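Please find one structure pasted underneath; my questions will follow.
Rest of the complex left out; these chains stay put.
Lettered A, B and C in written order, each chain numbered from 1.
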Amino acid sequence: MSNWTEEHNALKRSFKFQDFSEAFGFLTRVAIEAEKAQHHPEIHNVYNQVSISLSTHDAGNTVTDKDRNLAAAIDKLL
Amino acid sequence: MSNWTEEHNALKRSFKFQDFSEAFGFLTRVAIEAEKAQHHPEIHNVYNQVSISLSTHDAGNTVTDKDRNLAAAIDKLL
Amino acid sequence: MSNWTEEHNALKRSFKFQDFSEAFGFLTRVAIEAEKAQHHPEIHNVYNQVSISLSTHDAGNTVTDKDRNLAAAIDKLL
């Protein structure tokens, strides 16, 4: 999981796109993956920048396989 | 406008993506372009396939620069 | 399934929204439901109008419970 860093019990990754349209097209696909996994990230977006943070609330806000699997699914979108 | 064909007074182009997610990410960006242009295409989607048809109702359903411009904006998304 | 009609071995329903934005917000949610169900409708959109057609290819293009379940999930979005 080299593209993600684990800090404060969450997997985090930042993404930079060409413009807002490309960023939001990506976010739409992230939304689809999140609902398929029934696991929802924390999403932050400003223009062409997206930050995603993954942790598992039901496991006391730690990083679990749910987070690692969703991170891997998100990486595949790129 | 080599990627689009003009038939029955409309500009048409078909697109094939890897899967539904990629197709819908593209459609989200088409939606944004359409609203920016205040000009809306006819969209058809099944799984990884998208067809777009452009014509100008206000001009008696003919192909106008509104259609050519939106087609060019859509091509830039690819 | 009163809102959907079965014709030519497909469940069909048409929707009319206030404008394109409302129609596309709905389509985004349909896309999420479709991917969750791993069952993808035929979608047609022009401005504020959306038509959805559901049939099951793997079952010889007939209407199955996969279609009825996705139709019910789509109805819940309204």
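In this text, contacts are C-beta pairs under 8 Å (C-beta built on N, C-alpha and C of every residue); 3 or more make two chains touch, one makes a residue touch a chain.
Since the model is a prediction, treat every value here as computed from it, not as a measurement.
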{"item": "Given 3 visible subunits, total identical subunits the whole complex contains", "value": "4"}
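To be clear about the criterion, only the chains that are shown with their structure count from here on.
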{"item": "Rounded Å distance, chain A centre to chain B centre (Cα mean)", "value": "30"}
{"item": "Where chain B and chain C are represented by their mean Cα positions, the distance between them in whole Å", "value": "21"}
{"item": "Per-residue multi-chain contacts in chain A, two or more chains", "value": "28, 32"}
{"item": "Chain B to chain A touching residues, read off their complex", "value": "21-22, 24-26, 28-29, 32-33, 77"}
{"item": "Contacting residues of chain A [partner chain C, same complex]", "value": "28, 31-32, 35-36"}
{"item": "Of all residues in chain B, those that touch chain C in their complex", "value": "20-21, 24, 27-28, 31, 34-35, 40-47"}
